[in-house]
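Every protein chain of the complex appears in place save one, which is left out.
Residue numbering begins at 1 within each chain, and the chains themselves are lettered A and B in the order written.
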Amino acid sequence: MLNKYVLYAIGLTMSPYQTCLVEIPKLANPSNHSPPILSLKDQCWVGQFQAMASDCQVLLEGINQQRAEELLKLAAIETWRIEHKFSRYKAGNIMHQINHAYEKKVAVDNETTAILNFVDQCYQLSDGLFDVTAGVLRKIWHFDGSDNIPSDQEINNILPLIGWNKVHWKAPYIQLPNDMELDLGGIGKEYAVDKVCLLLQKRMSQIENCHILVNFGGDLACSGPRLNGEAWEVAVESYQDQKKAILKVKLSQGGIATSGDSRRFLLKEGIRYSHILNPKTGQSITNAPHAVSIAAPNCMQAGILSTMAMLQGSDAEDFLSAQEADFWVQR
Amino acid sequence: MQLNTSNPIETMTHNQIKKTPPKFKKIAPALAAASCSLLGITEAIAQENNGDWKFDVANLIYAESDSRVAATEPVFNATKTYVDGEILNVKLVFDSLTGASPNGATPSDTAQTFTRPSGNGEYTVDQDENPLDDTFRDSRGALSGNWTAPINRDWEYTLGAYGSKEFDYLSLGLNGGLKRYLNQKNTALNFGLALSADTIEPVGGKPLGLSRMAIPGSGTFDADFDASRADSSDNKSIIDALFGVTQVINANTIMQFNYGLSLSNGYLNDPYKILSVIDTTTGANYGGNYQNAGNNVYLYESRPDSRMKHTLYWQTKYALDNGDVIDGSYRFMIDDWGINSHTLDFRYRWDLGNSYLEPHLRYYMQSKADFYQRYLTSDEFTSGSIKEASSDERLSDMNAYTVGLKYGYKLSNDKEINVRAEYYMQTHSGDTGFGKLTSQDLYPDINAIIFQVGYSF
Partner (left out) sequence: MKLKYIGQIVCCLAIALSLSACSNLGVKPWERDTLSRPEMQLIHDPVEAGLDDHIYFSKEASSGGRGFGGGGCGCN
């Protein structure tokens, strides 16, 4: 069970009594999100904005309003930059280029190189279960709560288009076989959380013992405890079947990521098919937990471990115990 | 029989009965390394100064006018801050002293010859000249270490050790402290204790207090010299206790109040200082050096063997809106030697962005020690009524002024180079003597320049 990073359920009332909108230049807001909002709650600055289809939140303390606005701006700009650069949906970004290269080699920059090296390592470490080429499965699996499970024939047709081992990756060039595509959705949010956390932490490094917390829709990272030495308390959605409860998480170092299936599933003949798909078989993991939350030194590690735990289905707990990770599994 | 797969729980149970737990590779460490590599951070929890060393190197030059004392003092300071807030500090200091120091005798209208403290040789001072002994060429090395660590959110402790060695002096010390935070760290209560054990091995042996300085070149020199000596070495022990309060006044202001108590015991004399004996006999030599068998009489000084000091210290730091900082402090000291002193220190840090200018003013005033006297009279000498006497100018009525300017330039976020130049002046006053002595300048000013360059990285 989670020991260092404790999950509680406590009531928290959000009643900001001082809010302001933070202006972001258009160029830094390619997805045209509404401006971030800064409020003061409980002796702490709360910056909020939208990104990656999630409510993003940055908690700051020990600074004045001007500084808080400046840092919130930086956080939003960096998050939107990452969102725009690595999203599968934006025309013209590097992902689009890679996915529509028609078998030609694409040169990528340092940041993308680092990410591709990372996904390569994750592929190896997970024996192929973590695979960023598995995104094509969405063409046959539609998680709308209906009972439309793809047929074995459909699955077999699409399996040849899945497999990181089929991708030619040698920095800085990546080459995808025809009709294959990369989907970084599985790590995008956690990556943004960690990058923003590090960025803000660097800016705050002048101030002794002053830390920040970043929370993008339940994927969290903090640079250290609150000024009074206590842990941060954040609200995280829990993945109770049919119920939407709010959990309060206490975090004083590192990050937390949660993988869950609350809204995306297929139900046929009483079997719940979660949206976690095995890239090697193309099948849904049927005995996946409702949610897996992991605490780790950074959000990316937590995210990979939670995804992989879900992929183990009923063996999630054993897998996580073997990793000696701090975890919490909901079934 | 149809396997009932509709109930997930039953399915799970079914699997659980069948399976033996599969072996899972431990991937967490490799994953940690991979994610850290991607994020560009070292594997430990990323904090800007996590485990980083911070170094300061500096060199100080102190030089008094008129070929008096000059010192060069290089310092090497290293501080390491750990993840959980512990701090380790190591400091290495050298100092090299040259030049002449007053030996405590009064100037005279005739030349004076003194025995060197070592007993080997002598030196002569011209008439009307302030007697300075230029024997001192000393080098000192000191090493200190300090460890500060939080006990919990409200408490912090410090432990330190110190050692210093020069040719004739060894000092070893230990210190410890406790700090308690209150009021959301707006208040800090500080308690510290330091113990020091010093050994002094004066060149030529420890002089017997108020014994007569052997006459240079006399036939009985060796015997006289030995007679003026006690042991070859002696000890001094010091206990210092400090009680302090640090208080945040507002967002721009912080203050500190300290009370300090210091107890010294043991050999507190300056073994190289003497006093002149001045003739009170009416006649031609009234106010001149008292002589015994044709030779001037000089006596080694003698101070009490214990000293208790009380110190009160108050400091305020105030930040202006433009980034400048004002620093002011006042210190009051009183001890059982009869000395009272006041120290006022003022600094203004003028922020220039990447650099700063800091003018500095210091004013110091002290009243003399009870047993301080510029000279002994022959009456006092012959009657043997004086038990303790010293003419060390550092124990006299004194005013001192320091005016300085410091300039610092930040090369990067954590690298700074700085230079400071200061002018220090001391004026003394006291009994101006009688007879012939009144025509001598018994209290010359001391003028010194202080120059320091430093580099932090």
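Rule of thumb we're sticking to: a contact is a pair of C-beta atoms (placed from the backbone, for glycine too) under 8 Å apart; a residue touches a chain by one contact, two chains touch by 3 or more.
Note that the structure is a prediction, hence the values are computed from the model and not measured.
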Residue of B:100, B:125, B:238 or B:376 in touch with the missing chain, whole complex considered: B:238
Hidden-chain contact residue, picked from the options B:123, B:221 or B:257: B:257
Contact with the hidden chain (one of B:24, B:286, B:346 or B:364): B:364
Contact partner of the left-out chain, one of A:20, A:37, A:63 or A:171: A:63
Where the missing chain touches chain A, by residue: 43-45, 61-64, 67, 206-208, 210, 226-228
Where the missing chain touches chain B, by residue: 56, 58, 60, 62, 73, 75, 77, 91, 93, 95, 138, 140, 142, 144, 160, 162-164, 166, 168-169, 171, 173, 175, 177, 182-187, 189-190, 192, 194, 196, 198, 200, 236, 238, 240, 242-252, 254, 256-260, 262, 270, 309-313, 315, 317, 319, 325, 329, 331, 333-334, 336-337, 339-341, 343, 349, 356, 364, 366, 369, 394-395, 398, 400, 406, 418, 420, 424, 426, 446, 450, 452, 454
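Just so it is clear, only the chains that are shown with their structure count from here on.
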Separation of mean Cα positions, chain B and chain A [Å, integer]: 56
Contact set on chain B toward chain A in their complex: 5-8, 11-12, 15-16, 19, 21-28, 30-32, 34-41, 43, 45-49, 85, 153, 184
Residues of chain A that touch chain B when the two form their complex: 114-115, 117-118, 121-122, 125-126, 191, 194-195, 198, 201-202, 205, 209, 223-224, 228-229, 253-254, 269-272, 286-287, 296-298, 300-301, 304-305, 308, 312, 314-315, 318-319, 322-325
